[in-house]
Every structure is written in C-alpha cells, then in structure tokens.
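Omission of a single protein chain aside, the complex is shown with its protein chains in their original locations.
To keep things simple, chains are lettered A, B and C as they appear, and every chain counts its residues starting from 1.
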Amino acid sequence: MVVANRAARAIAGIDADTLRAMYRHMLRSRMLDERIWLLNRQGLVRFWVSGMGQEAIQVALGMHVRPGHDWVAPYYRDLALTLVLGMTPRDQLLAAMAKADDPNTGGRQMPAHFGCRRLNIITTGSVVATQFIHAAGIALASKIRGEDAVTVVTTGEGATSEGDFHEALNFAATHSLAVVFVVEDNGLAISVPTSKQMPTPNVSDRATGYGIPGVVVDGTDPVASYLVCGEAVARARAGKGPTLIDAKVPRLTSHSSDDDQRRYRTAEALETDRTHDCLGRFAARLGEQGMLSARDEEAMRAKLLAEMDVATAQAEAASDPDPESVLLHVLGDA
Amino acid sequence: MVVANRAARAIAGIDADTLRAMYRHMLRSRMLDERIWLLNRQGLVRFWVSGMGQEAIQVALGMHVRPGHDWVAPYYRDLALTLVLGMTPRDQLLAAMAKADDPNTGGRQMPAHFGCRRLNIITTGSVVATQFIHAAGIALASKIRGEDAVTVVTTGEGATSEGDFHEALNFAATHSLAVVFVVEDNGLAISVPTSKQMPTPNVSDRATGYGIPGVVVDGTDPVASYLVCGEAVARARAGKGPTLIDAKVPRLTSHSSDDDQRRYRTAEALETDRTHDCLGRFAARLGEQGMLSARDEEAMRAKLLAEMDVATAQAEAASDPDPESVLLHVLGDA
Amino acid sequence: MAVKTYLEAIREGMRDEMRRDDRVMIFGEDVGFKGGVFGVTEGLQREFGEWRVMDSPLAESCIVGVCIGAAFNGMRPIAEIQFQDFILPGVDQIVSEAAKIRYRSNDDWNMPLVIRAPFGGGVHGALYHSQSIEAMFCGVPGLRVVVPSNPYDAKGMLVAAIRDPDPVLYFEHKKAYRSIRGEVPDHEYTVPLDRVRVVREGRDIVIFTYGLMVDTAVQAAERLAPDGFSVSVVDLRSLRPLDRQGIVESARRCGKVLIAQEANLAVSVSSEVSAIVAEECFEYLDAPVMRIGGPEVPAMPFAKPLEDAYLVDVDKLESKLRRLAEY
Partner (left out) sequence: MAVKTYLEAIREGMRDEMRRDDRVMIFGEDVGFKGGVFGVTEGLQREFGEWRVMDSPLAESCIVGVCIGAAFNGMRPIAEIQFQDFILPGVDQIVSEAAKIRYRSNDDWNMPLVIRAPFGGGVHGALYHSQSIEAMFCGVPGLRVVVPSNPYDAKGMLVAAIRDPDPVLYFEHKKAYRSIRGEVPDHEYTVPLDRVRVVREGRDIVIFTYGLMVDTAVQAAERLAPDGFSVSVVDLRSLRPLDRQGIVESARRCGKVLIAQEANLAVSVSSEVSAIVAEECFEYLDAPVMRIGGPEVPAMPFAKPLEDAYLVDVDKLESKLRRLAEY
C-alpha cells in the first residue's frame, strides 16, 4: 500500500501498518453489515442484528487476540471481532442466509450467533450474559493446565444487569483468571436507557468491588481502544487477573431488523449517535497523519466491495440445510 | 431495673435503657439458642441452625425497625432479630419442634425458616439470596404508594456470590429504594472461607459500584452496630436509597446441627471466634459504665430461664400437625 | 361485540384491571415507553404512569423477584418475560419461591402474581425465540399454568389470573398475536382458569391440545369430516392443574384420543394427559392414545426448511388423525 509522503510512522506507538489494518477491518465489517441489511430488505435475510458503530472497540480487541490460542466468547454485535479473528464475509453471509455450510450454526441459529471451534470462538446462544461465566470457566481450565491463553468476553451494557455478570466477575477475580471483560456500552438495551438499567453511568465502576481494574474508554476511538485492550490482555496473560473495560459506543441502527428505534428515540439522539460513528472519523485521522490517502481508501473499498459481491453470490448459491437434518446432533456417540 | 450509682447515662448517645434492652434481647436469644441446641441433643429438635455470635448486629438492626410497619426479609441465623421484632421463644420453640401452631411455617419447614405476616416478616425458604430481590420489590411497592416504610434484608456473606445479590443491589440502587442490606459476615459459607468465595475481604466494597454507601462494622459491637444501622434506616426512610452494611461476626457453632466444624477449622480459629463473642463483652462494658450490675444480669438470666422453661414445656405439649394437612394450602380459593 | 386480535385482547385485559384496581402493575423489559417488543403493553405507560408500567433491568430473576416482593407488600404485579425462552434465569424465583410461599408459610402468606410470556414458533425465531417450554412448570405444585387460544379466552383468563390469589404463568402464543381474531366483550368478564373448552363436538376421536395448535386441530378435524369421521377438539386451556374431569368426559365419549402440541413430547403436557386417560378410561378406549408434537431436539432451528420440518402443521396432524381413525 502506498503511503503519503511525509506520513507519521505511528500514533501513540501503534505503527501505521497496524492502524491501516485496523481501518480495513472496520471498513470490511461495516460493508458486510450494510450488505446484510440490504439483503434483509430484499427478503433474503430474515433477521439481522447489527454491529454498526461498535467496530472500533471490536477490532482493537481482536488485534490482541491470538486466534486459535486465546479464547473468545463474543456476543451478537461482534461481527467485526469475528472478522479480525479470521472468519470471513462468506462465513457470515452463509449464516445470514441460513445455509447448510454456515460454519457458526449450520443455519440453525439466527444470524450473528457466532461460533467457530477452529478459532476458539465458543458457540453463542441468544440468552444474554451466560457467556460471562463460560469465559471464567475457560480461563480456569487454562490456568489449571498452566497455559498463557487469554479469554476475552464481550457484552452489551444491559446484559450486565443479569446475575451471571456478577457471578463471573466474582469468580474470575477471586482466582485471578486471565479474562478480559469488555462491555460495548451503547447506552440502550433495546429501548431501555442506562438510567433505568443501572445506578451509575459506567459499568466499569463495578470493578473496584471485585478488586480489579475498571477502565472507561471511548470505544469509537480505535487508538485509545487498542491501548486499553492491549494492556488488559497483557495483564491477563501475565497472570495478573481480569480487567473490566467499559467501551462507550453509539448504536447506529435499530436494535435489530425487527425493531424501529425511531419509535422510542428522539431525532436528536439518533443524530448524536451518527456524529459518533467511528469509521469516518478514523479515516479522517489517518488521512491527517498521512497514513491513508483518499485514493488508498477508495481502492480499499473497491476491493472489499468485490469481496462482498463474490461472497454474496456464493452464499446465495449455497444449499439450504436438509429438512431431515433437523434431527441430527442432539447427542453424540458415547 | 436498678441502675448502679454513678452510672453513665449513655454510650455514644444511646441511652442506658436502650442499651440494657439490647443486652436483654441478646441474652434472650442466646439462651433460647442454647436451649434449642440442648433439645436437639435430646432428640426433641431434629435440626438447628444457630445465630450464636451474631446477636449484636441483629439486635442493633431490629431496634430501628418499626414492627408491622417496616418490612423484614431475614435469613436463618436471625433468631435474635425475630425476637426483637416481637416473636417469642415459644414461637421459635414450636417451630424447632415442628408443631402445628408454629407461627412461622406450621412445622412445615426446618426450624429457623422465619416468617410472620403480622410483623411484616416475609416467609423465608432455604434457597439463599432470593430474599434480596424480594426486599427490593417490597420497597418498590412502598415507594409506589408513597409510604415511608423501610425494608431490611439480611444474609450471610457466602450468599452474596449468588446473582440475585447483584440484581437486587442494582435495582434498589437504580431507583433509590428504601432497603437496608445487612451482611452478617462470619467469614464462612459452611466450610468455604471468604478467600475462596470472593476477591476482596469486604462485601461492602461492592457498594461503590452501585453508587450507594457501603459500611464495614464490627457486628459484635452493639453500640457501633446500632449507630450504623440507625443511619442506614434513617437514610432509607428519608428516601435517599439503600445502604450496604458488612457486619463482621464470628460463627460460634458448627454451620448447623448436621455439621461438625472441628473437621475443617483449626482449634485456633475456633478459639479466636470465641474471643469475639459479643455477649460477655457487652455485659462487661455495660458493667464498667455502671449500667448493668452482676446482680441485674443474674436477675435477668433467671427471669429469662423461667421464660425458656415455660415456653419449652408449652411447645413440648403442643400438637403435631395433622397428617392429612399435608394436602392443604397449595392454592387458595380464587 | 367488537372483533379484536389476541394481542389486543390481552392488552385490554390488563388495561381494564389496572383501571379497576390500582394495585395492578406491570414490570418487564421494554414494557414502558416502547410498549414491549410485541407491542402488547403499548399505551399503558402513558395511561398509568412510569411506576405502574415499569421498565425492568435486563434481569429475569430480578423481574420475578421484584414482583414477588411487591406482591408481599400488597401489589398485584404482572411480570412480562420478553420471550418464554428467557424465563430460565427466573426459574428459581418462580419455582423455589412463588410456588412455595403459601405452602411453606402454612397459609400465612400468598402470592398473587401473574407472569406473562410469549411462546411458540413458526416466526423464524430460531432456537431461543421459538420454544414451548411450559412443561417445565406444569409439574410444579403451587403454580397455575394457562394458555389461551383465542381473544375471548385471552382477556377473560388474564383478568381471572390477575385476580387469582396464587402465581399464574400465562403463556401467549406469539404467532397468535396478530393472526388470531375473535369477538371480545367490552364488559367485565372472567373465564375460569381450570376448565377445558370443547371447541368442536365430535363422536369418534378427540384431540386434546392448546395454544395455536387448537386452530390447526380444528382445520385437521374438518378435513376428516367428508370421510365421515367426527372429531372433537378440546382446548385444555389450563395446563396446571389439568381439568381431569373435562379430559375424561371427552375421552370416554369418543374412545379414541390424540394429543397434539407444539412442544416436544417427552415428559410434557401430552404425557400427563395420556396418563390420565390411561388411568380413567381404560374400558372406554378403542385405540392406543396417540400423540403428536415437536421432535426431541433442543429447539426449533432458524432455516426455513428446518423450521418447517420441526413444526406440526395441518397436514401432519391430519395424517396422524387418519391413522388413529383407521385403527
């Protein structure tokens, strides 16, 4: 990739290649997300729950994970995270269209119910908050075997009201397990604002009570997010225990394709969210630093668009699950 | 009651009558507790779970509750609390011997599963931690109706690991409900020490994360406990929201009559606990202040012993539940 | 009488009771300003205010437990669980607490509480937005479990549930919300919580069923009429307690019994109805008691071919019915 002449070499110690890679991940996720919305409106995807606006923190986090070595317990908005780890637009389009070859669930679950054994991404269901405890258990196993794998787990802020959130933090902190808890805090649980969900504005305020670090970060700032996640992962890997990260993000779409947020949010709130979109601001910042020219960006988009087109075509052409397979995989062979 | 000549009028603003009343409550509970252990060894009580060592905080709390106006969600060690509120040794002996007239449960539940509608003591089961959320719900109803009733809820420290603890604190704090959460922290959940239960030594450390006051108090010190509970109840009554009190207490007995703590605790630990017995130290303190002479104390004991004897005889003579009543009270009449 | 949807009938039941009794309140995720993810509580917060139609945190044990607490303290709460699938974090509060409060306190306390939740599939809801897990509660003494199948019952049973002094789980088929319509009186009425309803009278076979499957059963029954088979359809309405007498009467009269449900069969409502028939109708039966329901797989998958394969539709029900008719 051509870099503008008097380009900076790094921002806050993160080199230009890494920053460009991060931007590309974010853009790729956004374009895939937009594609899936389009397919939803065309009737080819029956449900979608989007990650738009939350890409920066996800990509920042994913950059520190060693795929297949570390462990990931994601939630449904983590499209960008799964791409960073090695899943592909084709994988997620197969899922979106509920095709037999969907590597996440074989078309059995709604789209955005991520999972991939090869990459140590555990299978996720729809019941929020259960994955917190899984993450603690995964990290316990790593600790018992003396491995340095780190487990990262993500969630929305609403789900932190569930008891499982507390049980997981309590256990992980008690045994200094290598877990990074990341809250992608978009201020809403469907229609319920944080003020009716919890008594303080920051989930990370809870950290003190468990004797672990709690950090608030602008989750739309890839640089700040990268640094915070890097520190938390390093801490975990060094055996120093969990960190609770509270990443503030906007929710750029309705809760899901079955929802219409204009019915419960003001026009101003929607506009404010749009001004917090991570993508354009990051492109501008990289541009200012001479790390990404408008031409670079256009070329990147063009390539990604081609990727989306191919992947869409492949997914559309793929087979539906066999009706009789509904009976398979309840129990294995003893 | 005769007060020694140059007696102090108060300790820390608590007048002598109140202090003596508190001592009497503590002693009465202790004597009843000892009586029930005796009956257990005689085979007349099939199970007992004791409050010995935890009387001071319970009595201190109970002194601030307006019985029948405020609400109480107790746990199984709260014998002393129930006595302060107005239940009697006879009531609890009927329960201990599983008699039909047991006002708590009619002999249906194990002893120490307290409840009394007349006194707004909700019925309690054995599943720990569920009562936290009930307390929040009770307080919500009071708030909706604009009443100034306060709800107090107690627990051991082990039970705070349950998700319900978090869900209750989160909800009560979000809506500034009039709940006082009291942890009777004896350092053990059956055999599991705090160090394996939670990451910090004090449950009250959690309070910050919910934006509410958290206080550690010596739960064997009736004076300190009285002040802390008084403040929390006043705060709640004034509509300023919940407080989390972490009262440190010893566990002077095995977990229950089915347990033998000598199998998992050291002789030193048992001895340390004995030196933290609230009862003798409070008697001595009142004695030093001229508020309670040895003669007063003996007279008090003698009266209480007579009460225990009468109550024991009454409970022994009371009827067992009718076998056919096993079918009653599953559903009411619609 | 106005024709209303199943959803409107439920909303009206709540609204009318809230107007009559200010102890009635609603608590659940998104029930307030948004009016619930299905719109069942739409408009109610505007009428009754933020405290009586209250958004809960995202925590089901909290939803149920807070309602239990409020009921201790004189309220008549209605908890809304967003999907029946998500009731499980609240199971301990329902089964260990609500169900046992009257019994364990020897009648000192009782628990007037309604827990509403949408269940059922066929709405591309996949594993966690399609389940029918009511059986889990139908074995629990101290609970009532009811499922209305039409707007009239929906309103009348909900009003009865709100007035009932014990915990009632009131499950609504989410596909019925806007697809099932019927006449609903404007005046106050209740429908008993523990009586079957004979939806269609027949002589040869009786189908016991509940929820949206009542409709499917009526359609299947009609398909057999031209062939001279006369099929009863009985809506169970109450899954706990079951109306033993109502079941036995129809089973004895018809002599052939089919139990149909959307849920998987093992250890379910279908099992208990079959066991009751076995106990009480031995000398009246002309054929084995048959059952049809979901397969023994964890839940309904998302992909359309899999969802279709999972669901009992009119065709599948008809062919089972013919097998029984021809026995």
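The definition used in the following text is that a residue touches a chain if its C-beta (ideal position, glycine included) is under 8 Å from a C-beta of that chain, and two chains touch if they have at least 3 such contacts.
Just so it is clear, the model here is predicted, and its values are computed rather than measured.
**Q** Could you tell me which displayed chains border the chain that was left out of the figure?
**A** If we consider the entire complex, the absent chain touches A, B, C.
**Q** Taking the full complex into account, find the residue in C:D16, C:D55 or C:D85 that is in contact with the omitted chain.
**A** C:D85
**Q** Who touches the missing chain here, C:K100, C:K175 or C:R237?
**A** Only one of C:K100, C:K175 or C:R237 touches the chain omitted from view, namely C:K100.
**Q** So one chain is hidden, and I want to know which residue out of A:L19, A:C116 or A:C278 touches that hidden chain in the complete assembly.
**A** The one listed residue touching the chain not shown is A:C116.
**Q** Please identify which residue in C:F33, C:F72 or C:Y128 touches the non-displayed chain.
**A** Candidates C:F33, C:F72 or C:Y128; residue touching the omitted chain: C:Y128.
**Q** Across the whole complex, list the residues on subunit C that are touched by the chain not included here.
**A** Interface with the chain not displayed, on the subunit C side: 61, 85, 88-89, 91-92, 95-96, 99-100, 103-104, 127-128, 133, 135-136, 138-142, 240-242, 263-272, 274-275, 277-280, 282, 285, 287-291, 296-299.
**Q** Applying the definition given at the start, please give the residues of subunit A touching the unseen chain.
**A** That gives, for subunit A, the contact residues 71, 102-109, 113, 115-117, 122-123, 125, 127, 130, 132-145, 163-164, 167-168, 170-171, 174, 328-334.
**Q** By the contact criterion defined above, which parts of subunit B meet the unshown chain? Give residue numbers in ascending order.
**A** 46-47, 98-100, 105, 107-110, 113, 125-129, 158-159, 161-164, 189-192, 196-198, 258-259, 263-264, 320-327, 330
In the analysis below, only the chains that are shown with their structure count from here on.
**Q** Counting only Cα atoms for the centres, state how far subunit A is from subunit C in Å.
**A** Distance between chain centres: 37 Å.
**Q** Of all residues in subunit B, which are in touch with two or more distinct other chains?
**A** Counting only residues that touch two or more other chains, subunit B contributes 163-164, 167, 170, 174.
**Q** Please list all residues of subunit C that touch 2 or more other chains.
**A** If we look for residues of subunit C contacting two or more partner chains, we find 57, 59, 61-62, 89.
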